[in-house]
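Left out: one protein chain. Kept in place: all the others.
Showing chain A:
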Amino acid sequence: MRPLDESETTQVFEKLFKFTGNNLKNIVDNPSHEGPEPDPGRYCFRMQKNRVYYVSESLVKRATNVKRDNLVSLGTQIGKFTKGGKFHLTIQCLNLLAANAKHKVWLKPTSEMSFLYGNHVLKGGLGRITENIVPQDGVVVFSMADVPLGFGIAAKSTQDCRKMDPNGIVVLHQADIGEYLRTEDDL
């Protein structure tokens, strides 16, 4: 386990910024409620074996007692660094993103299953969409009951969405909660 260095931190923050915008501050400076200490610290990012975890300080302190080879995971995993040095967000950070998302998309019940199987979101399945979406923006996908289903990248702006034909792709799929079942071993 080690903290991230500057270039790695920039990469992680950039990816998160796509989804959260200025709420990134809330993520980074979040006062934590975990831990028995009277003064809970904040959350910090730690890297173990190319995976980035979002952990509270008290947990980090305790995790130093575990041997590096034996430490599997701590806190919430938010993403992985690939062999090429690029950072990808994984599904486990969905809760974090959903709480601080800037752009949201709600799916109709009929197309929920399609998204959970890993397909992209088509315009026909779109229930609601927030304003001001720019292409290449990060978008969190919800069901109509406000249950976060996953996240992806916007393919079109909100304006263009209105004018599109029903089979056009609105949101490119990146991660969904169906992955917990499909790719359970990779997580």
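Criterion: contacts are C-beta pairs under 8 Å (C-beta built on N, C-alpha and C of every residue); 3 or more make two chains touch, one makes a residue touch a chain; residues count from 1.
Assume contacts and distances are computed from a predicted model.
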item: Identity of the absent chain, which is to be given by its UniProt protein name, from "Achalasia, adrenocortical insufficiency, alacrimia", "Septin", "Large ribosomal subunit protein uL10m" or "Ribosome biogenesis regulatory protein"; value: "Ribosome biogenesis regulatory protein"
item: Residue, one of A:Lys25, A:Arg128 or A:Arg182, that touches the chain absent here; value: A:Lys25
item: Where the missing chain touches chain A, by residue; value: 1-3, 5-6, 9-10, 13-14, 17, 21-22, 24-25, 28, 37, 41-42, 44-46, 56-58, 60-61, 64, 102, 131-132, 134, 158-159
